[in-house]
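Sharing a structure below in structure tokens format, with a few things to ask.
A single protein chain has been removed from this complex, and every other one stays in its place.
Showing chain A:
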Amino acid sequence: MTSLHVDRLSVSANDQVLVAPFSFSLQAGQCLTLLGETGAGKSLLAQAIMGTLPAGLTAQGQITLDGEDLMALTLPRRRAIWGRRLILLPQEPWHALDPLMTAERQIQETYRHAAGHDTERAVRYARQDLVSLGLDTAGARLPGELSGGMAQRVAFAAARAAGGKMVIADEPTKGLDSARRDDVVAMLKQTLAEGGTLLTITHDVEVARQLGGRIMILRNGDCIEAGPADQVLQQPISEYGRRLVAAEPSRWAPRRQYSRPDAPPVIEATQLSKARGGRTLFSEISLSIAPGEIVGISGPSGCGKSTLGDLLLGLSRPDRGQVRRAPGVAARRFQKLYQDPPAAFAPHWTLDTLLKDLIRQHRLDATRIPPLMDRLGLANVLLDRYPSDVSGGELQRFALLRALLLDPVMLFADEPTSRLDPITQQETMALLIELARERECAVMLVSHDEALIRHSCDRCLSLGNAEPHRPVPSTASSLPA
């Protein structure tokens, strides 16, 4: 029987404690979810248990797997446990898979080399795994040709092929849309049903709810609340826990009705069509957006949401159709917010340098910055930092600041909060909407989270599923109670 006991485990760097002493124990068939914001030290805990902490970080305390003290083992002995008894399901699996090896071969490899089966068996078992995970057709494909959800399943099959029962899943649903997320959760629950033990690390409250079991809420390296999932998620005791649960988009306060002024539209598109790689992404889309209006764009991944944005922003040309912007409005007043904030900044310069460049380029009034920074909750000290040294939420607000300095009339927000934790997401969305309304800036909000769109947008445009363009009026009455 698998059992994992962690006793007073802490992680520190140069005498600075990053994760406070932390204890729990798990038996076969049990499930524990560590819930918390990015930077709460969740991933460090997983690495400490695996024994893969980056150089310079040290773990203290006791980790006992099936009665064996892991901390006393040498690195080669610990390596021998990986895969065979202890499995790590990594974040963003397409980074964990070998990009040049087909899905089936990667699973075979574990059977062959980690589990020690002969080639013939390895081939057979790998086939079986693919079939049982619903990936029959994906075996011959390379990771780059798999969708996020499929890659996650392949990575999982490869990880557990050596027979490990203790599974650590580090943000297994990061970057997946809600349908794929539910698939991954179902897959994890399947291992529980098969007698496995599960330690999941996530910032997604919904994942924690679906998994059930026990939950620990982490913040700044401290465990601030623990208990059975129902209890913690229904009636959180700690103030932070309450905020975390309330930050789920489905619990947001209903949006205020926005009376749409009959102003001329800021942007209009007629009969837009675009194909990529021989596949039609969308055809004959027409839309028109009024100043200050917030329009959601939803649809499964790969359905051309971002491409539509590129067309509207003039970054690429439609195959057919036309985009018309309001006459007399400068091109720079059509701006975009990106999914991954650090990717949207030049990484080698401080934020101050980048902001000053912008001021100089357009001869803007530099005195507008301090009040805007106050408004966005950005401290002055952040200006001297590099984009990589600022948290995702802060950087996204910087991106918003950068856009607002140019007085935008339209902001295309491409999943602006999908990489942020729930509380930061709620704050960022609230700011975005408030500022957009105030400045009559239209927002096109791309998201795979339907609840988020329902709670923040005036109307929604669904792409994909071969459905024709159909604006779905959303009303506050459609909220779940």
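Here, contacts are C-beta pairs under 8 Å (C-beta built on N, C-alpha and C of every residue); 3 or more make two chains touch, one makes a residue touch a chain; residues count from 1.
Everything that follows uses one rule, which is that contacts and distances are computed from a predicted model.
Asks: What name does the UniProt record list for the absent chain among "Peptide/nickel transport system permease protein", "Sarcosine oxidase subunit alpha", "Acyl carrier protein" or "Response regulator"?
Replies: "Peptide/nickel transport system permease protein"
Asks: Would you mind spotting which of A:Leu358, A:Leu372 or A:Ala451 touches the chain that isn't drawn?
Replies: Result: among the candidates, A:Leu358 touches the missing chain.
Asks: Which residue from A:Ala20, A:Val323, A:Leu372 or A:Leu406 sits in contact with the chain not drawn here?
Replies: A:Leu406
Asks: In the complete assembly, which of A:Thr33, A:Gln91 or A:Gln335 touches the absent chain?
Replies: Spelled out, the listed residue whose C-beta touches the missing chain is A:Gln335.
Asks: Among A:Ala103, A:Ile267, A:Leu313 or A:Leu376, which residue is in contact with the omitted chain in the full complex?
Replies: From the options A:Ala103, A:Ile267, A:Leu313 or A:Leu376, the contact with the absent chain belongs to A:Leu313.
Asks: For chain A, which residues reach the chain that was dropped from this view?
Replies: Touching the missing chain: residues 51-56, 58-60, 71-72, 75, 78, 313, 315, 331-332, 334-336, 338, 340, 343-349, 354, 357-358, 361-362, 399, 402-403, 406.
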